[in-house]
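Here you go, one structure.
One protein chain omitted, others in place.
And now, subunit A:
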Amino acid sequence: MSDATRHSAPRTSLYTLSPLTKRRNATEKRFKVYGLIAISIGILALLVLLTSIFSNGRSAFMQTYVTLDVLLPAEKLDKNGNRDIEEMKAVSTFGYAPLITNALISRLDEIGFATDLKKKEIGAIVSKEAAAQLRNFVLANPDSLDTTVTFEFLAGGRIDGYMKGRVDHESAALDNKVSPEQLDIVDALIETGSLEKRFNWAFLTAPDASGQRPEAAGLGVAFLGSLYMMVVVLFLALPVGVAASIYLEEFSKQSRLTDIIEVNISNLAAVPSIVYGILGLAIFINFAGLPQSAPIVGGLVLTLMTLPTIIISTRASLKSVPPSIRDAALGVGASKMQTVFHHVLPLAAPGILTGTIIGLAQALGETAPLLLIGMVAFVREYPAGPPEGFFDPASALPVQVYNWTQRADPAFVERASGAIIVLLIFLILMNAVAVLLRRRFERRW
C-alpha cells in the first residue's frame, strides 16, 4: 500500500533543485555571510587597535640626543685635587649642570648663533638627566678631569616633542616649559648636526624616571620584573598544575572529594584577579614576611591565578587521549605511571602547552593583583641577577603602562603606548614559542 503511494509520486529530475534543497542552500549561504561579517568586525577592531597603538607608540622608540664637547674643570669637580672618589662625590648634579650649559653656549658661539636667552633657559634644552650622566662618567673616570670629552645627552622632553611634531612654535608660546626662542636654537643645532633623533635603546633598558623627565624613562626594570615573574610562574605553575591534573585525571578514584576539588578548581578560575592580590598581600607579605614589590611575590600570586587555567586545560587534554591507548599500554604490562608518562602525556602535550601559554599570557598582562602587593612602586634600581633578584623590588610591564598613563607630562602617553607595543611583542614571542613547541610534538603524529 505504501509502496503504491511511493510509486505514484511524480518522478523528479536531479537537475532541478527541490524547494527544500533551495531553502537549505539559502540558509547555508546566509550562515556563511554571518560568519564572514563576524570575522571582518573582529579583524577591523584588531586593525584599529593595532594602528592606534603603533602610531602612538612608535615614536617612543626614537629619542632626541644633543652631542656636546664638555670641558671637565678639575678645580670645580675635585676641589682638593687628589682624585679621591669619596670626596668628589660631594659635588652634586647641581655642580655639573652649568658645565653642560657652558658647553652648549660655546657650541652656539662656534656656529655663530646669537641669542638673548638667559643661561638657564639655554641649559633647559638638555635634559635634567644629563647632569647625572656627566657626574656618573666623571666618578667612573676621574682621569678625564681637565680634558674635553664628547657626550651625547638626552634633549629635554619638550625638545623631543618638537622633533616628533608634538610641540611647535605656536604651542611653545603658550607653554611655560619651553619658548619659541629655544626652538630656534634647536633648529640651528639640527642644521649643524649637533642634535638628532635616533633609535632609543634606553627605552628598553633604562629604569623609570620621575615625572619631570619623561625623556629618560625606560622599561628596563619593568621588563626584568615581568621576566622574573614569568620564570617563577612557569617553574611553579607548570609542574604543580600538570602533576595535580595527572593525579586527578589518571590516579584518583572518582569520589565525593574529587568532585568537590573539581568544582572548586573551576570556581578558582573565575575568581577576579584582584582577589588573588589581596590573598598574596595577606599570605606572602603579611604572614610569610616576603618583601614588598618583589618579583617572587608577584610570581607566586600570578602562579595561584594561573594554576586553575593550567589544570583545567591539562585535564581536558588528558581526557581527550583515547582510552584505547591506555588499555594498549596496560595490556603489554606497563604500570600506570609508565602508561601516563610514555603514552598519555606525549599525546596530551600540545594541549597542555597551549593551556600553559594562555595562562602565562594572562599572567603577563595582569595588573590588578600586582598593584596590591606594591609592584606599582617607583623603582630605579635594577633587580640583581636571578636567585637574589627575585627578592629585589621591581616593576612589571602592565603596571608600568598604568603608571605612565597616570602622569601629567604628555610625553608619557607615547611611552605608555610604546610599553604596550613591547608587551605585545613579548606576548607574540611567547605564542610563537608555543606554536613551535606544538609543531615539535605534533610532528611525532
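Operating definition for what follows: a residue touches a chain if its C-beta (ideal position, glycine included) is under 8 Å from a C-beta of that chain, and two chains touch if they have at least 3 such contacts; residues count from 1.
Following the convention adopted for this analysis, contacts and distances are computed from a predicted model.
Remark: of the listed names "3-isopropylmalate dehydratase large subunit", "Phosphate ABC transporter ATP-binding protein PstB", "Heptaprenyl diphosphate synthase" or "Cell division protein FtsX", the one matching the undisplayed chain in UniProt is "Phosphate ABC transporter ATP-binding protein PstB". From the set A:N286, A:Q338 or A:Q406, the residue in touch with the chain omitted from the display is A:Q338, counting the whole complex. Along subunit A, the points of touch with the absent chain fall at residues 253-254, 322, 324-336, 338, 342-343, 347, 444-445.
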